[in-house]
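Presented below is the structure to which this report refers.
Note that one protein chain of the assembly has been removed; the remaining protein chains are unaltered in position.
Entry: subunit A
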Amino acid sequence: MQIPNLSWMQTSSGYEDMGDGVGIPTMITWSHDGCEVAVEGSWDNWKTRIALQRSGKDFTIMKVLPSGVYQYRFLVDGLWKYAPDLPSTQDDDGNVYNILDLQEYVPDDLESISSFEPPQSPETSYNNLQLTAEDFAKEPPLVPPHLQMTLLNVPASYMEIPPPLSRPQHVVLNHLYMQKGKSGPSVVALGSTHRFLAKYVTVVLYKSMQR
């Protein structure tokens, strides 16, 4: 009997390393005194020394690196130094290095979110009378268009590793969305996006409509 040819295995790149990832631009700054400042880092295993450029009182250089954690230090006028105002670490021999933790995204500034004051409700009278036939005869109020920007409408990706979701607009947070019947006749999907500290989570719950 012939063994069927499972051709998708032949083109596998099992021996190659995965790429390092997209480069992210980042600034390295030395804001203490000095005449000539250079930097060396673990991004290339401490092989090259790059001179920083002076701009006003600071020395800076722009680097493009893949996401990761790097160590670096400065050569200031011939002496090895680390920036005391930046995160740093010490190795076994007592040398101190600065640490760069380069993320793929810029995290939300929690301070600016937490102090957000929602606007006051408009001045008018509020009651909770039951809706009458007259109310049902009218057109329903339109859904505000910015609520269409929910992440729930992002089409399902069929890749094994789906691309990361984009950060949701704050306006769609804490709204409940419903979808009926797509996953089966009596199944309803409830979805909502919430913030947890500086991260965003979209939760979808599938429920049965029968009791």
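Just so it is clear, a contact is a pair of C-beta atoms (placed from the backbone, for glycine too) under 8 Å apart; a residue touches a chain by one contact, two chains touch by 3 or more; residues count from 1.
The working rule: contacts and distances are computed from a predicted model.
Asker: Considering only the chain that is not displayed, what protein name does its UniProt record carry among "CBS domain-containing protein", "DNA-directed RNA polymerases I and III subunit RPAC2", "Aspartate aminotransferase" or "Integrator complex subunit 9"?
Answerer: "CBS domain-containing protein"
Asker: For the chain that's not shown, point to the residue among A:Trp30, A:Trp43, A:Phe59 or A:Tyr82 touching it.
Answerer: A:Trp43
Asker: List the residues of subunit A that touch the chain left out of this view.
Answerer: Within subunit A, the residues touching the omitted chain are 1, 3-4, 6, 8-9, 11-15, 17-18, 42-43, 45, 67-71, 91, 104-105, 107, 151, 156, 158-162, 164-168, 183-184, 186-187, 194, 196-197, 199-208.
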